[in-house]
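A single protein chain has been omitted; all remaining protein chains appear in their positions.
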Amino acid sequence: MQRSASDGAARAVVSRRVLWIVPILLLPLPLLLNPYQQYVINLVLVYVPVAIGFNVVVGNLGLLAFSNVAFFGIGAYTAGILMVRLGLPWWVAVPPAALMGAVAGCAASVPALRGVRLFYLAIMTLAFGELMRWVYIRWIPVTGGSFGMALPPPDLFGWSLDSEAGKFYVFLGLVLVAIIATDRILRSRFGRAFVAIKSDELAAAAMGVPTNRYITLGFAWGGAVVGVGGAMYAALIGHLSPPAFDLTELILEFAIIMVGGLGSLVGSVIGAVIITAAPEFFHELPGYQELLFGILIVLVILFLPRGLASLLARAHPLFRDRYDRG
Amino acid sequence: MILSQLVISGVATGMLYALIALSMTVGYRATTVVNFGHGDIVMMGAYAMLFLAVGVGMPFPLALALAASGLFLFGFLMQRGLMAPIIAGPHLSLAIMALAVGYALRGVARIEWGNDILLLPRPYAQNAFLLGPVVITMDDLVITGSVLLLLLLLFVVFNVTRIGKVIQAVFQTQRGAQLVGINVPAFHCIMWGAGTTLGTAGGVLLALIVPLTPDMGVWTLVRGFAAMTLGGFGSLHGAVIGGVLLGLMEKLLGFYVSTVFIDISGYLITILVLLIRPQGLFGQHATLRV
Partner (left out) sequence: MPMRFNRALGALGAAVAVVAIAAAPASAQNTQGISDKTIKIGNLGPFTGESSIFTPLNFGPEAYLRSINAQGGVHGRTFETVFADDACNEAKGIAAAKKLIYEDKVFMIMGHPCSGVAMAIKPMLDKEGVPWMGLAANPKLTRPTVPSMFSSYTGIESGSAMAAFALTKPGVKKIAIVQHSNDWAAGYCNPATDYIKANGAEVVISTAMERGSTDATAQALQIKQSGAQAVMGCLYQQELVILLRDMAKYGVDAIVLGALGADFNQTVQQVGNPAAVKQKFFQPYQFQAKIGTGPLKPYRELFLKYLTKDELPKSGEPTNFYYFGVPVGIVTVEAFKRAGPAPTREKWIEAVESLKGFETNVFADTANFSKDNHVGFRRMFAVGLNDAGEETVYSTWGKPLPPSGS
C-alpha cells in the first residue's frame, strides 16, 4: 500500500512534466490571432494568478476570505502609483506589487488570527475590500481619485511591451512562475498544514501545528500572487479606476474558482480561461450576462461542487491535483 | 436643534436598516446560514410590489400581500431547492450559492426594469410635521411605525407562541430538535421564507422613499450586515438596536465630521466590531478559540 502510493507519486511527478507542452504550444498563439483575440488571451492570463492566489486562501486553506479584490486592486494600484508618481518602469514595479499584496494578505489575516471565522470572516473581509475602494477614491493626489490614473505603456528591461504579443510572453512567464511556485508550496509541509487546518483546525492546533503562522503565510502568499495579477492588469489595461475593483469583480473571481474547482491549481487555470473568455462569445445577449452567470454558479455548486477540474481529473490522472489527498 | 433633527432622522433611517437586519437574522437563526443574496431579495420584493401596484394596478394592500407571499414562496423554494441540498457542505458553498442567486435576481431586474427609474407612489399624503424646530415627515412615521409593528409581531411569535419555542429549540440544537420530532428541513424552508418576506417589507418601505434601481441590493446588504454585526449575530433585538445605531452614526458622522464618511460607516462598524468585540452587543460565540 505504502509503496504503491509513493510509486504513483513518483510517476505523477514524471508525467506532470508533460504539462510543459501546454505553455510551449501556446508560444505561437499571438501570431495566429488578431489583436482583439490576443487581448482576451492576455486578460485570461491576468486572471490566472488572481484565481490562484484566491484559491489558496479559499480553496486550500478553507477560509471564507472575501478580500481578494482588495489584493488585486492593491497590486494594480501599487504598480500604477510607482509607474506614474515615481516614473519607475513596469517590471520594476512588479515585485513591490507582489509585496504590497502580501502585506494586504497579512492584514486581512488578522481577524482570522483572532478567531473570526466562517460568515463573520466573509463579511469582515468583504468590508475590507470595499473600504479599499473608498481609499482609491479618496486618496486623490496618489491614486487620481474617481477619474483614475492613466499609465504609461509597460516595458521590460527597457524593451517596450506596447503590443499585445509582447505582453503575452511576459505574462505567460509570470503565470508559469506563479503556477510552479504555488504547486511547490502546496506540495510542501506548508500545503500539508493547509490541509490540516482546512479539515479540522482545532485538531491541527492540538497536534502542535502552528495554525496561526500558516494562516498568515497562506494569506500572504495568496495576496502576493494576486498582487502580481494586479500588476499585470495595470500593464494590460493602462488605466486604473476604482469601479474596476467592486463587488461585481468579486463575484467574477468567485465564479472563476468555483467553476474551475476549489483547491485546485488546474481549476484556477480552467476557471480563468472559461469565465474570462466566455462573455466574448455572448455578445449577442449583453443584458443576460448577470442572469447567466448567476445560474452557472448555482448549477456548478449543485452538480459539480469540485468544479470542472474534477471532471478533468476523472478523465486523466495527469490533472489530479487534489492536494488534500496523497 | 440640529442635533435633535439628526437624531430623529437617524432613527427613522436606522429603523429601515433594522428591518433589513431583522429579516436577515430570522433566516440566520433558523439555519445558521447568512444569506449573502438578501440584499437582492429585498430589491426583488420592492420591484414585485412596484410591478403589482403600478404595473398591474392593484390596490396597495392587495399588492403588498401578493408580493409578500410571492417572495415567501421564493425564499421557501430557494431554501428547499438550492440551500438544503448543500447545507451539510462547506460554508463557502452556502455563501456563494446565495450570492449567485442574488446576482441572477439582479440580472432579471435589469432585463425587466433596467432602463427605467421607478418610484412606488405613496398610499398616504406626503406631509411634514413640526415638533418644535424638528421636522418629521409622514415617511419617517410610516417607516418607524411599520418596523415597530413588525418587531412587536416577531416578539410575540418568538417569545409567546409555540412556534417561538420550536425556533429556539432548532437554533440551539438541530439534532435535538430532530429527535423530538421537529421537521427541521421544513422548518428551515418556512423560516427562510419568513426572512425573505420581512425583507420584502423592507424593500417596500425603501421603495416609498427611494427610486428603485436593480443595484440597490448591494447597499442594502452592506447596511444589513453592519447592523447585524453591531447588534450581534442571531440576536433579534440586537439587529434592531444595531440598525438604529448605524442610522444615527451615519447622520452624526456625516454632519459633524464629513459626508464622505456616510458611505463607509457600515464598513467601519463591521470591521471594528469584529476586531474588538466579535459577538457584537448582544450576540454569542462568534469566534473560534484555538
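Labels for the chains are A and B, by order of writing; each one numbers its residues from 1.
Everything that follows uses one rule, which is that a residue touches a chain if its C-beta (ideal position, glycine included) is under 8 Å from a C-beta of that chain, and two chains touch if they have at least 3 such contacts.
As the structure is a prediction and not an experimental result, all values here were calculated from the model.
Q: Write down which of B:Met83, B:Ala104 or B:Met216 is the residue touching the left-out chain.
A: Residue touching the chain left out of view: B:Met216.
Q: What chain B residues would touch the chain not displayed?
A: Spelled out for chain B, the touching residues are 2, 5-6, 9-10, 12-13, 16, 110, 112-117, 119, 122, 126, 128, 135, 137, 206, 209-211, 213, 215-216, 218-220, 250-251, 254-255, 258-260, 262-263.
Q: Could you list which residues of chain A touch the chain missing from the display?
A: Touch set of chain A with respect to the missing chain: 24, 27-28, 31-32, 34-37, 39-40, 43, 137-138, 145-148, 150, 233, 236-244, 248, 279-280, 283, 286-287, 289-290.
We take it that only the chains that are shown with their structure count from here on.
Q: Find the geometric centre of each of chain A and chain B from their Cα atoms only, then give the gap between the two centres in Å, rounded to an integer.
A: About 33 Å separates the centre of chain A from that of chain B.
Q: So in the complex, which bits of chain B are touching chain A?
A: Residue positions touching the partner: 33-34, 36, 82, 85-86, 89-93, 95-97, 99-108, 110-111, 114, 218, 222, 225-226, 229, 233, 260, 263-264, 266-268, 270-271, 274-275, 278, 286-290.
Q: Using the touch rule from the top, collect the residues of chain A that touch chain B in their complex.
A: 58, 62, 64, 110-111, 114-120, 122-124, 126-128, 130-131, 134, 138, 201-202, 205, 211-212, 247, 251, 254-255, 258, 262, 287-295, 297-298, 301-302, 305
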